[in-house]
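A protein chain is absent from this complex, but the other protein chains hold their places.
After this line comes subunit A, so read on.
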Amino acid sequence: MNEAQLLQSILASLPEIWVVTAACILLIGGLFVPKGRGDVLVLASVAVVLIAAAMTLMLAGEVRPAYSGMFLADRFAVFIKVVCYLGTALTILMSRRYAEIEGIERCEYYVLLLFALTGMMIMASATDLLMVYVGLELMSLCTYVLTGFMRTERRSNEAALKYVILGAVATGVFLYGVSLVYGLTGTTQLDAFAASAGEGGADTGLALAVIFIVAGLVFKIGAVPFHMWVPDVYEGAPTTITAFMSVGPKAAGFAVVLRVFLNPLVAASDVWIIVAVLAVATMALGSFVALVQDNIKRLLAYSSIAHAGFALFGVVAGGADGIASVMLYLLIYAFMNLGIFGAVVMMRNGARSGEAIEDYAGLARSHRVLALLLLLYLFSLAGIPPTAGFFAKFYVLVALVDQGFVILAVIAVLLSAVAAYFYIRIVMVIYMREPSGAFDPALTPGLRVVLAVTALGTLGIGLFPAWFLGLAQQSVFGG
């Protein structure tokens, strides 16, 4: 690599470099922040994310390959990174008061979030399986620690342990697949590996390798059959971290899935059948099991499984529209899911855990605006127009039908009718029950910002989807 290439590479990965550097500085600087001044940490880390976002957008003008083809800063990566910035920034904003209440207000909390963000950014840009691995591990290790951040809480510890063990196995499986690919083709770069595989036709060994890689990735997006960790980890982790995990890592996981699956070779093979089966099973499991949950965090865990299933339908559809539909889905899901998690975080105050669905009974009586916002997020998650959640599903369906998968589209809508039930059940509890006590939501300025941004996104994209759709369509790689 000569000097010009090195400079070019540094420029392409400037946002990543910035976030890592800033996180390190924050780690040291955080030692000098007096206790009880968490607001400084919040502001500093949000600023880091925003500056990174500004850098990413400024560099978005052209496609920048870097580090000898291991890393690619293209528009697709920009789109996914924006979703990750959104998830991280909003998570940080909703954290302050919750962290105080749970006694986990430490500077490492924010630093780990920023490191996890770096991992996700690397995943979004990675065009080499080893690079994917580096990003994946960086992100995973941070989320393992964050899951167990409530050190005195048994649930949190148990969740973290489960997550580490299962996650390590999944990463191992992924790595094994990568080693097979290297052994068979002599490269780990996605393009090169695709090209050499294309010559040989359907190679059994390569198919096996792809299956291992798929298994590792499917674990990260929480799809069947590697979904078992999701409910326990979502329930045990601090709620803010649950919100973060349901958006950022999932988006990054889907980014890799899209890059791996939709390069021309894999798209031409019959892998889509496997993905289609996974999508149906994932959505069915998430939708049906969520029906019987009483804990809202568990319910949202199964709901996120169901949504991952729906987004997988977009992967099945493939093509430019399929990719764009998954990207748009991820963006919209980030808004509505962070919104609902913001509300759950807020309910954690005083004696209320805010985790039982019954805790929300009669909220509409005393907190009209809050109840209305929850109604908006829930109907959006259920996919009822004019919310953004509807448009997300609609576009996936358009992509499916365009490719001739009408039966899959019918299955998808029928399962989302099932899923609608548990969302409207929460609406029912909020609006149609009598309150059992006074509510005292911890409504901090940060949370207000979170709710305003997410509500605006959820309703705004629903009413005026054209611009966002155009953005997703222009950001599709290779098309």
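By definition in this document, contacts are C-beta pairs under 8 Å (C-beta built on N, C-alpha and C of every residue); 3 or more make two chains touch, one makes a residue touch a chain; residues count from 1.
Throughout what follows, contacts and distances are computed from a predicted model.
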Name of the absent chain as recorded in UniProt (options "NADH-quinone oxidoreductase subunit M", "RNA polymerase sigma-54 factor RpoN", "ABC transporter permease" or "Fumarate reductase subunit C")
"NADH-quinone oxidoreductase subunit M"
Please identify which residue in A:Met55, A:Ala409, A:Val453 or A:Val476 touches the non-displayed chain.
A:Ala409
For the chain that's not shown, point to the residue among A:Met228, A:Ala417 or A:Leu456 touching it.
A:Ala417
Touching the absent chain: which residues on subunit A qualify?
364, 368, 375, 379, 384-386, 390, 394-395, 397-398, 401-402, 406, 409-410, 413-414, 416-417, 420-421, 424-425, 427-428, 431-432, 465-466, 469-470, 473
